[in-house]
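One protein chain is absent from this view; the other protein chains keep their places.
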Amino acid sequence: MASVKEEEASKARAIRHVAAEKPALEFGSAWEYSPAPESRDHVRLESRYGLFIGGKFVAPKSGKYFETVNPATEETLAEVADANAADVDAAVRAAEDAYRKRWSRLKPAERGKYVYRIARLLQEKSRELAVIETMDGGKPIKESRDVDVPLVVAHFFYHAGWADKLDWAFPRHTVSPIGVCGQIIPWNFPLLMAAWKIAPAIACGNTVVLKPAETTPLTAMALAKVCEEADLPPGVVNIVTGAGETGAAIVNHPRVKKIAFTGSTDVGKIIQRATAGTGKRLTLELGGKAANIIFEDAPIDQAVEGIINGIYFNQGHVCCAGSRLLVQESIADIVLAKLSDRIATLRLGDPLDKNTDVGAINSKMQLDKIRELVASGVEEGAEIHQSSCPIPSKGYFFPPTFFTGVAQSHRIAREEIFGPVLSVMTFRTPDEAVEKANNIPYGLSAGVWTDKGSKIFKITSKMRAGVVWANTFNKFDPASPFGGYKESGFGREGGVHGLRAYVELS
Amino acid sequence: MSSLPLPFEAERVPRVDAVGIEERAAALGKRSIKKAAKVAGIKLAISMLDLTTLEGKDSEGKVRQLCRKAIRPQPGDPSVPHVAAVCVYPNLVAIAKDALAGSGVKVASVASGFPAGLVPLSAKLDDTRLAVEAGADEIDMVIDRGAFLSGDYEKVASEIVAIKDACGDAHLKVILETGELETYDNVRKASRLAMTYGADFIKTSTGKINPAATPGVVLVMLEAIRDFYFETGRRIGMKPAGGIKTSKQALHLLVLVKETLGDAWLTPDLFRIGASTVTNDLLMQLTKEASGRYQSEDYFTKD
Partner (left out) sequence: MPELEIRKTYKLYVGGEFIRTESGRYDPVPDAKGEFLANVSRGSRKDVREAVRKARAAQPGWAAKTPYLKGQILYRMAEMLDGRAESFAALLSETRGIPAAAARKEVRAASDRLLHYAGWSDKYGALLGTVNPVASGYFDFSVPEPTGVVGIVAPETPDFLALVTHLAPVIVAGNAVVVLVSEKHPLVSLEFAEILATSDLSAGVANLISGRKEELVPHLARHMDVNAIADAGGDRAMSKAIQADAAVNVKRVKSYRIADYFSDDAQGLDFIESFTETKTTWHPIGV
């Protein structure tokens, strides 16, 4: 960009606003925001939850419970049941009964009406659900309130409308449900992942046994209550809480006909092996290490915003996070300077504060993983840049971080960190960007930033990724199919394509 | 055609993605400003107001009453600061100057054939000089939008240079009239042009048409100011004007400034709000914060 020479551009009277030192923005304490806590007092939480099986909350057969904790404060929120193989079997039986006796016999439009009811009830309880989600998982209230919960509601509405229209989605086929589906979901978007799984499954006529992640069971329990309030036929939705063993019991249960899993690639491979030879249908939505590619002709300020959204949204706990920045070398300096300034205005802290941008890391375990990988980045020679924001003394927090001088061979360029940590690499030409972007075992998502339309279509067509965002990032909609290539998994969720996993076609 | 100190490179102005800028501007509107921050923000906003009257029926009586409000917005409450300036047509400058003498409130005058700006340069320079001689501390000029939209950047730029010269010691605000420029790319380009050729402040609108100071437009201009600062070391001020009616909007503007440009711009020297009716909403919100009660317009003066 052209720079204006002092002696040509300014006359004496204009010097008033000239800075003496090197230009730098100061984001300090002029006009600080006061705490703006979201109120908790309207939230109804039990101290202990049973398993939701056959339309009721029941005690676990082992009598064992475990705690779920608020990662921002380390306080215990509630106890949830630990389901063993016998509990899972009871859930599957309840699901089978419901399927055979009731759900598969309902007219599709009537099924749809139940799903509409669930959507409506979730809408009515939006704020309470958002607060519980934030307390249980650590994400900022402004995200659970403005992104997670609205999308949850939208997913149920969207799929309710498909129940009586499946013949149009699959013309020239006879469409039928599969039966009992086992679903295992992660802790990063607890209620949303439950919606992504349950809504299409039951709209298509299946019944489900779902296990939420062990660190984030509470919104699933709230969803169970909603199913009760909607008078959903008992056993259509069953929710069993527990950890790895509970999940294994679901995967291995002989009469579960379809498994849907969202989580790490490592566990996805375990599940894929476990279902081999069983005839079970399987969809997997696994990890990612997405490239966010910024070309020199990108709208730069919005591209920087796209970097922030790509990696610091939900503390980077996003499978499709833009965790690798590929920036064209000619604009790298200016992009990184803007990125540094932008990070200085990210507010880290109490997730229930409406002004918090970066919340808590979901668990101590995850925090340790992030620290380990960040240490490897430093050790392998990349240059670390971190926000100097104050870190609360309690709770699990990690400051927004980015590494420069990263090469493809660094661990931080290949392994999924699942935290607010960005790895920055440069490229010179479009071909080089494409090559670097695709040169990983993952393939979930990618971002492309350029003002040139034809370049968008060319680059996006070359990305080996299931979701490609052009001039935006982390956008989701129930009507838009989501899922990965390669080791990011197979199958799609959302849209017409997402229905495929939940029907039998003949 | 006058020769400019340096040519304007329109093609090197960064592009703006409309969806992205609006999302960011809206996201900043979700900041929750409460309690002490709200009180401080409202007082800051009041101190940044350019109370404006620009009607054909403006008279001495109207202007004097507005100036009283400018000096003491809340009767009997000296803790509420005076506003930054009063903005009037050139014929009313002397009256405003007299009414505001010794108060610290500045006198701003529109000029350059405001609001359309479609008169010869000589007429624009005449009314600028008239206003300055009558005592205006600040001049709010309009750019020639017809020339800009037909690509005649030299004409637009040379007028700014000439009017800046005619301003003398008065500071110059350049009004882009963003509602007529329509696209964010144009707003970004016009911002850069205005700053390059002498603007002390860039201003969104005349207030005579809609849309005026939308959050997206304000953010584009703040980003243009940011880039200009990094290239030249010069801090240019910004003034949104038109359509700002509520405290919520005013606080949103302050958030946009704070999180785009930082602390240095949170001062009336570098940020102004061109409005009038918003004053009472600011006062009502301030009173509500202090008393805990929602307020009625009956208790706040309309001058």
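In this document, chain identifiers A and B correspond to the written order of the chains, with residue numbering beginning at 1 in each.
Assume contacts are C-beta pairs under 8 Å (C-beta built on N, C-alpha and C of every residue); 3 or more make two chains touch, one makes a residue touch a chain.
Values in this document were obtained by computation on a predicted structure and should not be read as measured data.
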Visible contact partners (per top-of-document touch definition) of the missing chain: A
Listed residues A:29, A:393, A:409 or A:461, member touching the removed chain: A:461
Candidate in contact with the missing chain, chosen from A:30, A:45, A:106 or A:169: A:169
Candidate in contact with the missing chain, chosen from A:24, A:59, A:109 or A:505: A:109
Touch criterion as defined above, residue of A:27, A:99 or A:158 at the omitted chain: A:158
Positions on chain A where the hidden chain makes contact: 109, 112-113, 116, 154, 157-158, 160-165, 168-169, 430, 453-455, 457-459, 461, 478-479, 495-496
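Convention: only the chains that are shown with their structure count from here on.
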For chain A paired with chain B, centre-to-centre distance based on mean C-alpha positions, whole Å: 42
Touching residues on chain B, where the partner in the complex is chain A: 5-6, 9, 12, 14-17, 19-21, 23-24, 30-38, 40-41, 44, 164, 168-169, 171, 196, 198, 200, 223, 226-227, 229-237, 254, 258-259, 261-264, 266, 269-270
In the complex with chain B, residue positions of chain A that touch it: 1-6, 8-11, 13-14, 16-19, 22-23, 25-36, 142, 146, 297-302, 305-306, 337, 345, 354-355, 451, 471-472
